[in-house]
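Missing here: one protein chain of the complex. Every other protein chain is in place.
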Amino acid sequence: MRYLPLSEADRCDMLQVIGASSVDELFRDVPEELRLKGPIDGLPMRASEQSVERHMSALSRKNMVAGDVPFFLGCGAYKHHIPASVDHLIQRGEFLTAYTPYQPEIAQGTLQVLFEFQTQVARLYGCEVANASMYDGSTACWEAIGMAGRVTRRKKAVISSGLHPHYVSVCKTMAKFTGDTLETAEPRLEAATDFDSLAAAIDSDTSCVVVQFPDILGRIGDLSPLAEAAHAKGALLVAVVTEPVALGLLKPPGEMGADIVVGEGQSIGVGLQFGGPYVGLFATREKFVRQMPGRLAGETVDAEGKRGFVLTLSTREQHIRREKATSNICTNSGLCALAFSVHMTLLGGAGLTALARLNHARATAVAKRLSAIPGVRLVNDSFFNEFTLELPVEARPAVHAMVEKGVLGGVSLGRLYPGVKALEKGLVIAVTETASDADIDALESALTEAAK
Amino acid sequence: MRYLPLSEADRCDMLQVIGASSVDELFRDVPEELRLKGPIDGLPMRASEQSVERHMSALSRKNMVAGDVPFFLGCGAYKHHIPASVDHLIQRGEFLTAYTPYQPEIAQGTLQVLFEFQTQVARLYGCEVANASMYDGSTACWEAIGMAGRVTRRKKAVISSGLHPHYVSVCKTMAKFTGDTLETAEPRLEAATDFDSLAAAIDSDTSCVVVQFPDILGRIGDLSPLAEAAHAKGALLVAVVTEPVALGLLKPPGEMGADIVVGEGQSIGVGLQFGGPYVGLFATREKFVRQMPGRLAGETVDAEGKRGFVLTLSTREQHIRREKATSNICTNSGLCALAFSVHMTLLGGAGLTALARLNHARATAVAKRLSAIPGVRLVNDSFFNEFTLELPVEARPAVHAMVEKGVLGGVSLGRLYPGVKALEKGLVIAVTETASDADIDALESALTEAAK
Amino acid sequence: MTSPNPTGWRPAAPEPEIASAATTTGNRALMLEEPLLFEIGRTDRTGIDIDHVDCDPARLAGLERGTVDLPGLSEPETVRHYTRLSRQNYAIDLGLFPLGSCTMKHNPRLNEKVARLPGFADVHPLQPQETVQGALQVINELAFWLLDLTGMYGVGMSPKAGAHGELCGLLCIRAALEARGDAREVVLVPESAHGTNPATAAFCGYRVENIPATKEGRVDLDALKGRLGPDVAAVMITNPNTCGLFEPEMKAISDAVHAAGGFVYCDGANFNAIVGKVRPGDLGIDAMHINLHKTFSTPHGGGGPGSGPVVVSEALAPFGPIPYAARYVDGTYKLVEEESAGEEHPQTFGRMTAFHGQMGMFTRALAYMLSHGADGLKQVAEDAVLNANYILRSLEDVLDAPFAFSGPCMHEAIFSDKGFAAGFSTLDVAKALIDEGFHPMTMYFPLVVHGAMLIEPTETESKAGLDQFIAALRGIVEKAKAGDPDLKAAPVHAPRRRLDETLAARKPVLAYQTPAPDGAGAAPLAGGG
Partner (left out) sequence: MTSPNPTGWRPAAPEPEIASAATTTGNRALMLEEPLLFEIGRTDRTGIDIDHVDCDPARLAGLERGTVDLPGLSEPETVRHYTRLSRQNYAIDLGLFPLGSCTMKHNPRLNEKVARLPGFADVHPLQPQETVQGALQVINELAFWLLDLTGMYGVGMSPKAGAHGELCGLLCIRAALEARGDAREVVLVPESAHGTNPATAAFCGYRVENIPATKEGRVDLDALKGRLGPDVAAVMITNPNTCGLFEPEMKAISDAVHAAGGFVYCDGANFNAIVGKVRPGDLGIDAMHINLHKTFSTPHGGGGPGSGPVVVSEALAPFGPIPYAARYVDGTYKLVEEESAGEEHPQTFGRMTAFHGQMGMFTRALAYMLSHGADGLKQVAEDAVLNANYILRSLEDVLDAPFAFSGPCMHEAIFSDKGFAAGFSTLDVAKALIDEGFHPMTMYFPLVVHGAMLIEPTETESKAGLDQFIAALRGIVEKAKAGDPDLKAAPVHAPRRRLDETLAARKPVLAYQTPAPDGAGAAPLAGGG
């Protein structure tokens, strides 16, 4: 087998050194009657690289590829152009096949990257510190609520109706078992977010208010008043950002008073990948750092006084603190964090702003065109590169109708909120720099058809 | 521009250090009236990575991809499965973006690879020494004739009618100017090669006999008698191998008495690439090494006595010997040589034999099936993975007819020997491990149709 | 028996004394220093060309941002920055990486290629199902392999790593208990367990109690039985365990737990040792996570991403997470999520991540499984165990192997620091291995062995490679026993000497601070405490 270096001769020599007559003897702790004799049933035998590649390519061709068609999906995962150098660099064996940097003297590459990543995330979010990544935005969101609970010693979280419904589901799943209570609601097809009503819901039991920026319908709201309201009641403001590119053009939540900012980093460097692996971003204030989940890279010096980096404050983590750890996370999303960091380095502040402006300009133009379609209404007053339309018809069938025309024309709220009548005509459309003019024409005509 | 690190500010600072008021001042040696003022006319301005990628992808989609269709072309370029690890390794920046190893202390990677490559090629060909690569098989073939001339001090080469016609053309082009005479002929649709008649053509003016093994029609002939005949007249035997995989199953020319063995290495690790870059292989006897063209890596020791490698015997080369050099070649085909070497290392002797057996077995089966088509005749007695059919109709239109059916069904001799009536019904078909059973069925039915 | 260079090849001369030549750049030829991005980048510099458009802020709710303080680099500078940094890392691609419990095996490049096929890499998680049938089929095929290899009843594909899988398993257990109105509070965990086990249990609201180990390094069955009772929700066992030993009494443990009304969670991080040799399903296990980034070779990437599908018993299957990919008789695939869960999966504990798990890891793992096949995977386990035992027996004469007496080990060999000269520790041995060109073994884990050295070679190491490692480690251990002070200096050849971890934790600097005008360098963060 091409991945196995031992030859039969090697195996014999080694058994001799070991003093065993057969490999099976080494498995003697496994009860005889349970030991499988031959290769396990029901599975094929080894296959050549060529035939495996054939099989996997055949499967891949059964999917409609975003890059091959007019594509306008968002809602937590966004298609952006990723420079070729990003993928080249993350495939360097020294990054790809390294482990968690537990031996810092020979892991400075990974450690410095994480330190730079943390700084980039903190600055993007307008926060003081960020960690070395979480699994994805949704789990980071739950961890933020848990952390707010530890900081405030309270167990009630008030959740904005604008938070991604899948994120809400994840939080509900966890809350069921941790005994936290979550106040949630479904969004309405209104021009503005629910921040005002949220402020009213905060009380002295509230650990945190959780809002998405921009929200699931693409709406943008000022966080400052909400932050004040929360702080006034001793609660924290948790802001969730699913589209980091938005922060190239919008004030970062940290600067508007958010205490914990978490989000999805997929937009920058990672790619769609049918939902994973992605990279969770997690940032907060210095004073909360010891309540923070996840790994942290920190600066130090070596025996010669040279600057170097190590994993630090691990007394928060499971491998030291065990049941008292701030989280059970171990393996996080290192390589995706690297991809994020490389792409962000290529962009730089100016590039990120330019990219954001391009996204916003195109989205604005598309919103204008689509809302001109008879019966179609633009819900949002404000948006970045994603907005919600109310169609004259149910949106879910409309999306399928567009697929028939070879157009991936947005995400229907019917998919995200099954059974919620009030939302069934809602269609969320994301427009990024990857949408060509021809793509936009195709969307317009497909939607015009489907909206009839 | 994304590839240019200098900022406007940098440029100003640097001009100040230089003491120039403008960049244009640095171009003052270029006559004012010839200096272009603005950007050159007739060309587009800079473009984003995304739009360049779009443009190139669009062009690439205008080609029929070998891997997407039943594919049976050979005649000097062969489709084999190349393991993914080969392409990964040759993209390591340290290999890809290094230059010719003129500073051996920081080029041991490239130098050891070349030393290993030379050894692999020598062993594959059954020769004592090989060089660090030539441009491709056709230029290596010409260089071999030139070298034979230097060794024998004669200027007449006898060329087998089985040598690839493009290789013959290249040699003719050069001979026109160097005053060498070449005796050439076109092949006939016969079962065996022309080795016997060749032996007769050798005389005391003959510098070398040049034969292809297997030849352009896929036929295999024993080189030993020819080698004896040549040596008896003080001439050299030059063997050309366009399909190195064949040597996994066939005696190497070096063992049959060939004095110089050259060929194309594309089959191993390089890929089709519409004809280039490929890698020329060049091997010979120790005693001729100082007449050999091209670079050579050799073993030595460093100041501490540690083994290391350097470029050596460069007194043969243009940068030292100038007009007296054995060749004018400088940049060769380094990265393709690396790809060849990696793929060959993955194969190993056993793997190469297994691959060759698989190719031959499939080719034999296909030859049987196709020659059963009414009116179709198998020309070859002997072949490896490539054979020639005589069709009842002209082969060139047949090939186009097969394209209509989405089948790339071989190379017509009409394409290789335009205007040669006697060959116009000849179709050369190559069958490698990449041809699936379904591909073969498709070929059979397409050819059955086309041969009507 | 072993030689530092089994190929017979040696450097033609001994490494001489090189008077260190300090360089002005700090570089040492190909060992290059690299400043921080923030020291070389500039906010107005970019490596990406984007056409500038003017955009009207009307839609931005008056929240427009000024310049974003993120340094950029041109593309050439970026490629260099990360290439130079990468060279300061050790990795599997460079050599042996015997980190016990982490299964650092070869990562085939075919898998990287496959994962990047546009049909997998460029597909949105919310695309209509008719446009992602191939993706759903991958998930379904991988699930089939996992079920067949483990002999379990169902599998949850959502978990994004092993710890997330543990969470998934315990949530199933807790949901099952609640479904039968049984509110148990305790989860039993062996002392030798990985930190994620107790952390996960606590995360799910359980109280954690330890189970002791026997001197053979196994779970103390009697102690366990003694503790079982109506308050015990589950027992978390790692098998093969973190001492690299198989739990021969596993079935008995499971039966006892079940008899007491609890469930058995198995930490499957070490599945590589037994894949194709024995099926966890036959051991009475109720739930087990599988680290695809260990047993099935998806790259570790310097700390993730991973993937931790959880296989479960029939008793737990109804409670598994959504969404999942179901196959229908007509050969089509359907995603069961909130919408249809009502009918098709009513008792699910719910969603544990936004989308469908680690698709990018599924494609890699499936390519890996297809490549090995049933026969190859069995060989994987056998070679992994063979390599570990070879190391165990080749070193037990110089190193204390606390459990060697009790027989062969599984996929990893464990040693203690017993016999080292006073003041010499496992850490010193590890750092000396770095200079020799190896990654150290896992140190000080599990906690049950003093100065533990846990060595997991995996099946993708050659005998020659192991012989070189054994000889080097042997030499180092002899120095540790002799108290050779050189060991304390190690590593001397790495990009950095030993780093001051105490300083890092005492004055945490977690983000780059632009130096104060006087160039005082990065100021520490208060960072609490």
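Order of writing sets the chain letters: A, B and C. Residues in each chain are counted from 1.
Criterion: a residue touches a chain if its C-beta (ideal position, glycine included) is under 8 Å from a C-beta of that chain, and two chains touch if they have at least 3 such contacts.
Predicted model only: the values in this text are computed from it and were never measured.
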Check your understanding: So which of the visible chains would the left-out chain be touching?
Key -> A, B, C
Exercise for review: Write down which of C:A223, C:A489 or C:L503 is the residue touching the left-out chain.
Suggested key: C:A489
**Study point:** Residue in contact with the excluded chain [from B:A144, B:A157, B:V170 or B:V379]
**Key:** B:V170
Check your understanding: Where the complex has a chain not shown, which of C:Y90, C:F362 or C:F415 is the residue touching it?
Key -> C:Y90
Review point. Which residue, B:L36, B:A200 or B:A438, contacts the hidden chain when the whole complex is considered?
Key: B:L36
Revision key, fill the gap. Note that chain C touches the chain not displayed via residues 4-5, 7-11, 14-33, 35-36, 39-40, 49, 74-77, 79-80, 83-84, 87-90, 93-95, 106, 108-109, 371, 434-437, 460-462, 464-465, 468, 471-472, 475, 486, 489-495, 515, 519
Practice item. Would you write out the residues of chain A that touch the absent chain, in ascending order? Key: 1-5, 7, 46-49, 83-85, 87-88, 93, 105-106, 301, 304-307
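The rule is simple: only the chains that are shown with their structure count from here on.
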Check your understanding: So which one's got more C-beta contacts, B-C or A-C?
Key -> A-C
**Study point:** Rounded Å distance, chain A centre to chain B centre (Cα mean)
**Key:** 47
Revision key, fill the gap. dist(centroid_CA(chain B), centroid_CA(chain C)) in Å evaluates to 45
Revision key, fill the gap. Rounded to the nearest Å, the gap between Cα centres of chain A and chain C is 20
Exercise for review: Spell out, as numbers or ranges, the residues of chain A touching 2 or more other chains.
Suggested key: 2, 49, 53, 83, 88, 91-93, 346, 433
Practice item. Provide the list of chain C residues touching at least two other chains, using ranges where the numbers run on. Key: 42, 44-48, 50-51, 73, 75, 79, 83, 108, 110, 112-113
